[in-house]
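Encoded as structure tokens, the structure appears first; notes follow it.
Selected chains only, in their assembly positions.
Order of writing sets the chain letters: A, B and C. Residues in each chain are counted from 1.
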Amino acid sequence: MEGEGKMLNIAVAGLGRMGKRHVSTLQARVDRARVVAVCSAAPHEVEWARNNPDYIDFGIKTYDSYEEMLNHAGLQAVWISTSTDVHASQTIQAVEKGLHVLCEKPLSTKLDEVETIIQAAQARPDLKVMAGFSRRFDASYRDAHAKVAAHTIGEPYLIRSNTCDLLDETGFFVQYARRNGGIFVDCTIHDIDLALWFMDNPKPKSCFAVGTLKHHPELAESNDVDNGVGIVEFYGGKIAYFYSSRTQSHGHDVCTEVTGTQGKVMVNVIPKSNNVVLADKLGMRHEVQPEYWQRFEDAFATEAAEFVDSVLNNKPVPVALDTGYMVMKIGRALQESLLTGRVVRFDEQGNRIEDR
Amino acid sequence: MEGEGKMLNIAVAGLGRMGKRHVSTLQARVDRARVVAVCSAAPHEVEWARNNPDYIDFGIKTYDSYEEMLNHAGLQAVWISTSTDVHASQTIQAVEKGLHVLCEKPLSTKLDEVETIIQAAQARPDLKVMAGFSRRFDASYRDAHAKVAAHTIGEPYLIRSNTCDLLDETGFFVQYARRNGGIFVDCTIHDIDLALWFMDNPKPKSCFAVGTLKHHPELAESNDVDNGVGIVEFYGGKIAYFYSSRTQSHGHDVCTEVTGTQGKVMVNVIPKSNNVVLADKLGMRHEVQPEYWQRFEDAFATEAAEFVDSVLNNKPVPVALDTGYMVMKIGRALQESLLTGRVVRFDEQGNRIEDR
Amino acid sequence: MEGEGKMLNIAVAGLGRMGKRHVSTLQARVDRARVVAVCSAAPHEVEWARNNPDYIDFGIKTYDSYEEMLNHAGLQAVWISTSTDVHASQTIQAVEKGLHVLCEKPLSTKLDEVETIIQAAQARPDLKVMAGFSRRFDASYRDAHAKVAAHTIGEPYLIRSNTCDLLDETGFFVQYARRNGGIFVDCTIHDIDLALWFMDNPKPKSCFAVGTLKHHPELAESNDVDNGVGIVEFYGGKIAYFYSSRTQSHGHDVCTEVTGTQGKVMVNVIPKSNNVVLADKLGMRHEVQPEYWQRFEDAFATEAAEFVDSVLNNKPVPVALDTGYMVMKIGRALQESLLTGRVVRFDEQGNRIEDR
């Protein structure tokens, strides 16, 4: 076969909304990747895949067992896009099989599980194990980061970042929310990652958060909110503050501002789904992307391509695995503060200290 | 004289940067006001005024004593634009003389002084006594408020508001800052006022703030910062969060977002000094107002005109005096939290409760 | 009276929509002007004025005869805001009475009348006679012009400029349109003025225009259109092109782009009535000014103040009178081209040359 040896045989675990998209991305956007297998624990997804002409045409084998899929002949890598609670065990299984892994964020909502993954990966330095933080692959965030790295705004010291979702009135979200760890763990984690990335990994000093429930009262059962605001103070005079929401009327609205001593870089402060403006009796208006997929589709393609490239050409993975640890630590501290109403504090070594 | 009896004879106390502007505003933008006197305790300002052809042509008398100015024949009202520490005493003096008063914000940085002013005003219901909160007179904020009041965004429950100043490298700001009460009292007070206005006077539950010093280390002496972020949680599931800065590179940047259950209203999220865009090798750019004057000049004119109208036609003042009290209470709580690192809490009656 | 001798006594001729606004502007925005008289030929306007408490309070005398008003004791200047067909005769009458004149654009739709005004003004160099071109007083256009004059964009050589009005479905516009000279004379005249101003008075070489009728078929009777596009080629390799419309759905939309060899300056390419954005299910939108008054109210105040200043302090008027001549010449050439379908050409001395 042409190009043999220069193609990565990869499988996708999970055929939910995102799993299907990852299959398409690998097929249509990554010329060095070949999807050879998929799996799902949901019978209707398995059936859908087995009857999908695209999957058939391209010879993708569908499994109903993750473990069996790992034994697919010639398989080299797995993209894990299952539900969060099995991310850790599936990542470790794949690593133990000698497979490269790209695991969707978060690695786990439990810090000790994240540590276990990191240890497993460290034991196999020949394998590429990467946590997916799609924003780092977005062209605008990369441009912004390049500007900051080039000292265009002096020293970056303050970040505002939002992850706000379109209100979902179908009930899908509330089902999903039960095991996502809470709004600061599920949404704000992206913003925390950006804060660490743009400010060069500052150490957290204090975390405080408040929230409110406006559309999804069911979230009260899991001690969660549908709108939350949090502040993280870092050692070294750096600050990040976040807003996450599940209830926006206008669309998926993710923006970030990085303030430095000589200027400010803003990403997506006015979200637009494209460059069309409609002028009529209501004035002038543009539409907003409904979901993160429309906003970050290209970023997922870049992420996939760079993961594949890191494996094929033995380069470091573009997002270090331990990034996922600190991000989760801060996300959980904010979620705890939301619940207790108290400030969560850390010393410079990252140990918890009691509130005064 | 034409229109006699339909004109308000007003004096301006203080001839600093803003005092001079208020004189001009009253002359050039308020056809029913006649500036008859000004005063200043600074000899160079007094001299400047006495030699100012405009003041001479329009017969404005310059005093070096506030008390003497209050005795100016025919005087009906005073606009107090002196330094904050004398706002309270001067307001009370004027009221006791039977004069209407428009006092620049803040009435005082001390809550007990604010109460004294309110009591003095209540004792003279025939007089108009008003605290100046210029944003409430800005056309965009009014349009936004009208939209919220018309339920365009459903129930408003979350506000983000910034007051960010252009970095001043002349030393003027640091001099000024010594007696302004701190960044949350001096800057954020405007944003707090907006939060109360847009969310219909919710009662504060908890306040938390952090800050950093990036350009003006001298502020450490007065326990202040040059960049601060704060969150106020209100009873009823409402939240406001604020960012104030003294160190922006690009200009005076004041923006507000009001999120409701059915939409969001944004004011000045992309600040522009006018509607000019320059396209060249750097891309496309627009300029930003350097100071709040350029942003709010029209609002000050509207404020002046409405104060004059309230006196001449015996209407309620457009901003109730006690607004100034709650705003200051919250501003001081944020400043305290900044200093102590602790959450400041209130019960529903507004009494402090100890942090858990 | 205070300031006597430093105030200009001025009358406003015409009490239509704009005449009333000019009275207010002079009263409320120009501290050195005193409106002493107004006149109208329309009985209902005269009656309205005589019963207007504001006019009464400020001692404004209302005349039903322009000629009588010119004899008002102490009158120094007249702002002519009547219908275009009497602009020329009224301007000349006022000049002959020794009064300063600010005449709304256009001086006349007939070129020979414009010449007569210019001659009358030249015969009285002690008087200030000025044609009102309000855009030259707009802060954004001034900023743009200052940037061009400072060579920020190199040599300006190409201008796009639009004058587009909100669709008027009340019938008012069609009534008005009968004697306005046509769309290129009534609307585009402003854009032509801007082209001459920004490109330093280039000489026209050829003019071509087309148009269409979409909402106001009645305009066909006066050989006019409700949407027109025209190109003016100037000697020296400079070009201007224009779009004027009476039928916009979204508001009053006036924009200008000046392209130079090193960049481009854009004015109001995205029109906004203020800095409010509403985000809801339709996306994000802002409103647009409904009329030129909302867009240019401040410019009219500046124009009035500068005219008054030029009289009181004997400065040149801010817009030279003969500007009105070339602007009308080009506007009429476009209107002719629209009608004939032919290119209208001029030699470098401004004489018509036959189409090839």
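Note that contacts are C-beta pairs under 8 Å (C-beta built on N, C-alpha and C of every residue); 3 or more make two chains touch, one makes a residue touch a chain.
Small disclaimer: the values here were computed from a predicted structure and weren't measured.
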Full complex, copies of the single sequence (shown: 3): 4
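Operating definition for what follows: only the chains that are shown with their structure count from here on.
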Chain whose average C-alpha position is farthest from subunit B's own: A
Computed distance of Cα centres, subunit C from subunit B, in Å: 38
Distance between the centres, which are taken as Cα means, of subunit B and subunit A, whole angstrom: 42
Length of the line joining the C-alpha centres of subunit A and subunit C, rounded to whole Å: 57
Multi-partner residues of subunit C (at least 2 other chains): 270-273, 277, 279-281, 284
Sites on subunit A touched by subunit B in the complex: 153, 155, 157-158, 160, 206, 208, 210-215, 227, 229, 231, 233, 237-239, 241, 243, 245, 247-250, 259, 261-264, 269-270, 341-343, 355-356
Subunit C-touching residues of subunit A, taken from the complex the two chains share: 248-251, 253, 270-273, 277, 279-288
Subunit B-facing residues of subunit C, complex: 1-3, 6, 27-31, 57-59, 139-140, 143-144, 147, 152-153, 262-281, 284
